[in-house]
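All protein chains of the complex are present and in place, except for one that has been dropped.
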Amino acid sequence: MDQSKLAELLESVANGATSPDEAAERLRTLPFEDLGFAKLDHHRHLRQGYPETVYAEGKTCAQVVEIVQRMRDHGSNVLVTRCSQEVIEAVLAAHPDAVHHVDARAITIEVTPPETLAGYIAVVCAGTSDIPIAEEAAVTAESMGNEVRRLYDIGVAGLHRILSKREEINGANVIICCAGMEGALASVTAGLVDKPIIAVPTSVGYGASFGGVAALLTMLNSCASGVTVVNIDNGFGAGVNATIINRLLNGSSS
Amino acid sequence: MDQSKLAELLESVANGATSPDEAAERLRTLPFEDLGFAKLDHHRHLRQGYPETVYAEGKTCAQVVEIVQRMRDHGSNVLVTRCSQEVIEAVLAAHPDAVHHVDARAITIEVTPPETLAGYIAVVCAGTSDIPIAEEAAVTAESMGNEVRRLYDIGVAGLHRILSKREEINGANVIICCAGMEGALASVTAGLVDKPIIAVPTSVGYGASFGGVAALLTMLNSCASGVTVVNIDNGFGAGVNATIINRLLNGSSS
Amino acid sequence: MDQSKLAELLESVANGATSPDEAAERLRTLPFEDLGFAKLDHHRHLRQGYPETVYAEGKTCAQVVEIVQRMRDHGSNVLVTRCSQEVIEAVLAAHPDAVHHVDARAITIEVTPPETLAGYIAVVCAGTSDIPIAEEAAVTAESMGNEVRRLYDIGVAGLHRILSKREEINGANVIICCAGMEGALASVTAGLVDKPIIAVPTSVGYGASFGGVAALLTMLNSCASGVTVVNIDNGFGAGVNATIINRLLNGSSS
Amino acid sequence: MDQSKLAELLESVANGATSPDEAAERLRTLPFEDLGFAKLDHHRHLRQGYPETVYAEGKTCAQVVEIVQRMRDHGSNVLVTRCSQEVIEAVLAAHPDAVHHVDARAITIEVTPPETLAGYIAVVCAGTSDIPIAEEAAVTAESMGNEVRRLYDIGVAGLHRILSKREEINGANVIICCAGMEGALASVTAGLVDKPIIAVPTSVGYGASFGGVAALLTMLNSCASGVTVVNIDNGFGAGVNATIINRLLNGSSS
Amino acid sequence: MDQSKLAELLESVANGATSPDEAAERLRTLPFEDLGFAKLDHHRHLRQGYPETVYAEGKTCAQVVEIVQRMRDHGSNVLVTRCSQEVIEAVLAAHPDAVHHVDARAITIEVTPPETLAGYIAVVCAGTSDIPIAEEAAVTAESMGNEVRRLYDIGVAGLHRILSKREEINGANVIICCAGMEGALASVTAGLVDKPIIAVPTSVGYGASFGGVAALLTMLNSCASGVTVVNIDNGFGAGVNATIINRLLNGSSS
Amino acid sequence: MDQSKLAELLESVANGATSPDEAAERLRTLPFEDLGFAKLDHHRHLRQGYPETVYAEGKTCAQVVEIVQRMRDHGSNVLVTRCSQEVIEAVLAAHPDAVHHVDARAITIEVTPPETLAGYIAVVCAGTSDIPIAEEAAVTAESMGNEVRRLYDIGVAGLHRILSKREEINGANVIICCAGMEGALASVTAGLVDKPIIAVPTSVGYGASFGGVAALLTMLNSCASGVTVVNIDNGFGAGVNATIINRLLNGSSS
Amino acid sequence: MDQSKLAELLESVANGATSPDEAAERLRTLPFEDLGFAKLDHHRHLRQGYPETVYAEGKTCAQVVEIVQRMRDHGSNVLVTRCSQEVIEAVLAAHPDAVHHVDARAITIEVTPPETLAGYIAVVCAGTSDIPIAEEAAVTAESMGNEVRRLYDIGVAGLHRILSKREEINGANVIICCAGMEGALASVTAGLVDKPIIAVPTSVGYGASFGGVAALLTMLNSCASGVTVVNIDNGFGAGVNATIINRLLNGSSS
Partner (left out) sequence: MDQSKLAELLESVANGATSPDEAAERLRTLPFEDLGFAKLDHHRHLRQGYPETVYAEGKTCAQVVEIVQRMRDHGSNVLVTRCSQEVIEAVLAAHPDAVHHVDARAITIEVTPPETLAGYIAVVCAGTSDIPIAEEAAVTAESMGNEVRRLYDIGVAGLHRILSKREEINGANVIICCAGMEGALASVTAGLVDKPIIAVPTSVGYGASFGGVAALLTMLNSCASGVTVVNIDNGFGAGVNATIINRLLNGSSS
């Protein structure tokens, strides 16, 4: 039952063609989503202002290009993550104004500039190999209107590096912390700051790192308060979660 | 918005106090469950005729006794599973008419006899140690109106035992197959019959049985078609699933 | 002992050459399968009317083509699953009337139309990446005479999508539910319907999805009754199990 | 080097007894924490206003009582988590004004009322067995000045329950979501709201729930954005993390 | 169809009342196990001369005593494994002639002496904590007629210990090798002898021994040929397997 | 100290140049392996008559060809396992008389015919995909002088297949049983025969077969006695172990 | 062949009763350990000066008391680890001069003072719950002649704590680092010092700490060089390994 049908029903109640009881009965058995629920969802999407996101892994170039086109046709900003070289070339060929973020393996197309948020998100990572995931988080956050400060290669093996950045890290509204191997960076950071930390275990490492499991467990067991965790290599999810918090801080939640 | 409030709203549309547009707007933003959804759920419960079930593990005797009382007060049949000795004594003291199913570690209270279903469910198990789980499945199924035939201790180590019961097993509408250790019974049974088999891995075993994981993996990897699997030791779930299928066969689904 | 030998033995009893006792002794020690057991199996196969199935993974093109030819020679319908591009081309070259189901990565050859079953099987899946497994289930079910309704991309992240399809899902005789990542779709569906649900965890996801293990565990632990589970990515098995139940409902079991 | 020693050194520079170069050298090799770092940490503690927390598991009654006394002596509020019955009795005997939170298995002693934060934190949980962990989160949050709204027993098996609470959940500043077994509640909630969700897998369940691992994986793989995860059964950590975000929203971060 | 019915059928063929064709048809569809298959199994049991075995874990004292009595009534030797102190006392009270093997946590009752087998089985173990499992293997083997030589506490940490026993170990017909912790004993032994080695990982150890998994993996990955493995702590299975080989060597297999 | 040095030392004792005490001291501190231990090992190798084996995986073609040449130069028979297509071509080019066993992915070169052993080894496998491992076991056993009977594709999904081969399987001296997926074949076989069974889990399967782990666990937990297990896909090890037992039976052990 | 037999043999060579060739032959086939190997091992034990160690877990009080007595009778120092309260009482009753190390759950008896080693071993741990394992390491090291400095409760959640102890930690010859939960202490310490670090993961924690596995993985994946790892909770092993290195530094290795 779409809007017009609902209007029609209520109209017929107003003009006496349908009794209130009858109308109540019909309403009660309606598929509820027809009462604007889906629309609400649509509104929520617009309100949030996120770009539409395409997870490119496992999709063909043609599929990605088509999806991107469709999003654009609806006037949406676009973020494509986990792009192979082939996907990048295909999207850039079809959309010459698309921006390729090399380290993040991501593509963005900005139709409407996102609402700018005050404050910044700090993205820290332990080693250079963690940069692709850190960049996925950073680019995601930027595409949603956040200012991002990158603090890379400050792993705990050289503790002075993170200590020297303490002020800048703690100045952020939210901290995204990417680390593979033993993943201790999140705990150490949490011991130094009092801002929310979203930890992203990365699959960087070998042997008993088990594709990121070691870092994941480290982060879940963090003895310092203030750390929550997302899936291994889920830079995108970290970026979205940081945005949700930063928007709240900017007073722009629903 | 409960029923009376909806009636009120529609009444005010009927008498012109509220315009159809205004009413549409208010309806669209209503919490939808108030439109009878919860009631539907209630209806569904009555329709299914299942006894209300209490999972006793981790509850105190007092809690179980109280929940059982409340269910009874609503006229519901009751099934209590995973009962400790203490729980059993407490429930029997409070409800002298309750039936204690020793092997199943379960208690049933039948207020209204369940609708009797034609055909039967076969519950087979591999060894005597699997009987508690098999009985949980059997008692669950019986409390929901199914006839159950028990075929116990027919593990694959003595293949003639299962072969000699082939006809009786295949005569069932649904087969529940409980096995721990290596769990091969489900595959072997599936090779002999053409009825749906619900496999229940049990935590019986030691060492590399890993609390039922070995049997679970065996059953998931069954090379014979016709096997689906529930959680380790989930005799109750198997009983419910078998009932859902048997009810369909009896034409009594919603 | 084949049929002729058995005939010969009984003939020799009839004509007095062998005493009944002697014959009893010989029969008792016979390999029993010679007494028609294999034939029984053959009968069961014919009765079930399933197409013969080839699991193509790990087989060479030549092997698959040859097996398909042999099946055809016996007048059987054929279903080939898990086909690589090479296998597809080879089979289509040899059997131009074969049907290629692109999304399912499957091929079917129908020699005799399968018995048509009343009612339908609903195949639901959470995301577009789950479609190959969902299609494997759907094509398998269709090749065995079931009507299939596909309800794709109704994952729990947008709850209104599954809510809006509740009636159509619950109208099915059996529901096949495919989901990767967190696999919550099966639980949510089970909370909405009262039909048997066969859950298929898919290997879609990354990081801590562990190739489908996360979805598998979710489904095994479903807090809603009515869910049984097959192996990760086992769309074929789900299709067969759904068929077994649907045939029972159609009164066509043995 | 404590404050007085630093003062002494600088004094000796001021009066010429120590040359600037000599002082620089001594300062460079000082244990840096003596330069106020520990104090800073102390300040941070005061600023955050958290109660001091004692994790009672694995500590003797005497140890817990002594630690609580020491905290009190410093004028700190106290939160004791994971209390056994013995610990509770011992602490209550020694501190008759302590409050025992039965479901949370926690004790609080409030010396100074915490700063009250605007807005509220929603704590939702899937089943009654998840309540101890949910309460640990709720009591932790309350002891840190948050208003908490409890929305319990709204698991996905009865979807209408969570749907009917959507407004109240989304009205929160932060949502804590506790679920065991299959843990799908976090994903479903995330699909309905746009606030940060901190998911707590609980060890509720049996068999293939593997002590909370199934729920943990489900939550890490959530296909809905907006979910971050803490350790299994870590209600305390969820409460602290929610507080960190809520304080930011109240403008009370460092 | 039991023996008398088969006799009757053949009699009726002999006297012409049933035609050979008719008889063949009836025989072909008989449940095969009625043709002596179960009896064959019985014969096999007698031929093997194994004592009947009761796995006592998880059984009540009363159950064990009753099963033992029933076995005795059939004239069988009896072996009870995994006995708790309570079970031991109950069985000894009921059967004063039973022999309690303290280290093996086993009880044997010998009604008829087993056939004595030539040669011996060597049972070696790494540390004193492995002795219960080694003894379970040894007592099992002895109860089945094997001579057993025990070579205990010859772990690889003191390599000279195993080297000094090389001749005695290699003189055995079969070697059972029990080890927990790192389980290297099996590989080292296999490098020194050319007899079949049955390796039993034990659950001795802590931490990353994971209840015997470390030893199990070590044994499965043995770089020396000649090692096969049974389940963790399965001393009984090792004893049976060694007996099967030793009987073959003694020419006493079926 | 080689032989000549030992002779020299003893000679000098005999002629009084060295005192017995001095000689005892020198002998006590000698590296013991110089006293013929390595030679003993050499003898053991000759006595066992095994071909020298090359595990080709991870070796270059050049390395394999060179090792084979060196073995040949010492007059040894050669078995090369796990050969890639490249390795096969390289070895055949260098050794035109080598025999390529296609299914086993193995090459053998027979310089001296192995001693022929009486009796036979049965190699059974569950499905056609298990044949490469089964063939590795079979070719290994044949290259060591065993007669091998192959009984392939007799998985438990069609139970009559294994039942019809019971006599032939039980007639073997040793049975090698290869199965992937759920691996139930070993248990079922063990319930039918009384010969030693060496079970080889294969990595055949997908999803929750976890590369052979499911079959491995099934086999370790076999509820039927008489099953010992080797590593996943270790057809070679099964062949060697079967040979060790068969040699004992042929009286040809050391 | 013991010493006297060797002397006898050489005597008979010296007096011509045995020819050198005959003696060579006999020596070559001797069990080599009789040539002093076991004695060498004895010497090595004395040389190392370690106390004899008893791992009390899983032993009865009587067994531990007896073993301790036997060690004492041989004049050895004694270390008993993993003592239950019962074991402690029994040993102290029998050996009133024994020292009970409460936190370490250990007992020592010093008959001869161990050789004192120069320098010290630093034992650091992350939290108070790690102290039992840290103390096991410390007491073990002390009983072997090392000076030990304890630096407890310096976990990474309060980074200034470990930073303030950097000098004292780096002044050690060897560092033992005990940590449970996320185990990041080892990495952080390794980033601050240049001495060998032996990391001991402890089983402290809950949920996804998996009994010490999280800390174990963290330590194995340490991105800082200089960390090697022992088994979970293996304080004893850490103490022994540290001693081996410290003895080398003191020039007292063999």
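The chains carry the letters A, B, C, D, E, F and G, assigned in the order they are written, with residues numbered from 1 in each.
The working rule: a residue touches a chain if its C-beta (ideal position, glycine included) is under 8 Å from a C-beta of that chain, and two chains touch if they have at least 3 such contacts.
Note that the structure is predicted; figures quoted are calculated from it, not measured.
**Student:** Which listed residue, E:I107, E:A208 or E:V230, touches the chain dropped from view?
**Tutor:** E:A208
**Student:** Touch as defined at the start, partner being the missing chain; which of E:V124, E:C178, E:L220 or E:V240 qualifies?
**Tutor:** Considering the complete complex, E:L220 is the one touching the chain left out.
**Student:** Need a quick check: the contact residues on chain A for the chain that isn't drawn.
**Tutor:** That gives, for chain A, the contact residues 129, 158, 160, 163-164, 166-167, 204, 206-209.
**Student:** For the chain that got dropped from the picture, name the residues of chain D it touches.
**Tutor:** Listed in rising order, the touching residues are 3, 6-7, 10-11, 13-14, 16, 19-21, 23-24, 27-30, 32, 35-37, 39.
**Student:** At which residues does chain F meet the chain that is not included here?
**Tutor:** 31-34, 37-38, 41, 57-58, 201, 203, 211-213, 216, 231-234
Following the convention adopted for this analysis, only the chains that are shown with their structure count from here on.
**Student:** From the C-alpha centre of chain A to that of chain B, how far is it in Å?
**Tutor:** Chain centres of chain A and chain B, defined by C-alpha means, are spaced 40 Å apart.
**Student:** If I count partner chains per residue in chain B, which residues reach a count of at least 2?
**Tutor:** In chain B, residues 32, 37, 158, 163, 207-209, 213, 216, 220-221, 225, 231-232 touch at least two other chains, as defined above.
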